[in-house]
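Removed from the display is one protein chain of the complex; every other protein chain stays in position.
For chain A:
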Amino acid sequence: MGSIRFQNVDKVFGASQAGVKVLDDINLEIGEKEFVAIVGPSGCGKTTCLRMVAGFEAPSSGTITVSGKVVSEPGPDRAVVFQQFALFPWKTVRENIDLGLRNKNLPAAERDRLIADALKLMNLESHAGAFPHQLSGGMQQRVAIARAYVLDPDVLLMDEPFGALDAQTRVVMQEELVRLARVNPRTVLFITHAVEEAVYLADRVAIMTRRPGRIKEVLDIKSVRLAENWDRFARIEDVMDQESFVHLRTQIWKSLREEKGAQGV
């Protein structure tokens, strides 16, 4: 349960001859309860990778399996957190979180319990009756994360989830996500263009080339984190001060910069 596997995945947008190849032979395995971040230059197809796991788009060739099953359509076993939150503005916070549970035909009592847990987990208890437009961006993204977590999904797909937030809120949400990963670890595929975010959050970071995107290298962060015991710090800025963190960050930066150089930017 909860693994993701890309096998020789190509993606071409448009007709197969005249189309644009955005992804070229992607191979990647994400293990049970592993947190993998994909970074890459904009337009490299990293979001397309996530959208294919979600089932919003199909690979042009190759296969993607989640928990051993080939992905063919969207479903609640693969919960998505979108950059623009994608909450239902006509539903309250509670109703937003409830929809997926109702779709699973769970009895009301169980839904109530799960919603209460999710609200508590994301510190949203006092906002259950609010509409999304009444909340700040950070709060809205908490709702979206609660809506995803409450489904108890095999994998969590996060598409630049903090990209639309201001810098301070972003840091709070990153710390929050690390806290969540400790209380309730999940298999996570996380798309970002923020290198520090990737190093801070992920067990492994996959670096992509410019279009057509390929996986250029995969860095192991987890072993460094454990060896250097980053978890003793509560705050992201303390982790970011560590020499080991700086070293990894610089390594990824250099790798990405080569890609931009190749593009002539």
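As a convention for this text, a contact is a pair of C-beta atoms (placed from the backbone, for glycine too) under 8 Å apart; a residue touches a chain by one contact, two chains touch by 3 or more; residues count from 1.
Heads up, the rule we're going with is that contacts and distances are computed from a predicted model.
Look at the chain that isn't drawn here: its UniProt entry, checked against "Alpha-D-ribose 1-methylphosphonate 5-phosphate C-P lyase", "Asp23 family, cell envelope-related function", "ABC transporter permease" or "Tryptophan synthase beta chain", names it "ABC transporter permease". Remark: the omitted chain is touched by one listed residue; of A:54, A:139 or A:221 this is A:54.
When the full complex is taken into account, the listed residue touching the unshown chain is A:103, out of A:8, A:27 or A:103. Between the chain not shown and the residues A:67, A:84 or A:244, the one that touches is A:84. Looking at A:49, A:151, A:191 or A:208, the residue that reaches the missing chain in the full complex is A:151.
If you put the missing chain back, the residues of chain A touching it would be 54-56, 73-76, 78-80, 82, 84, 86-91, 99-100, 102-104, 131, 133-134, 147, 151.
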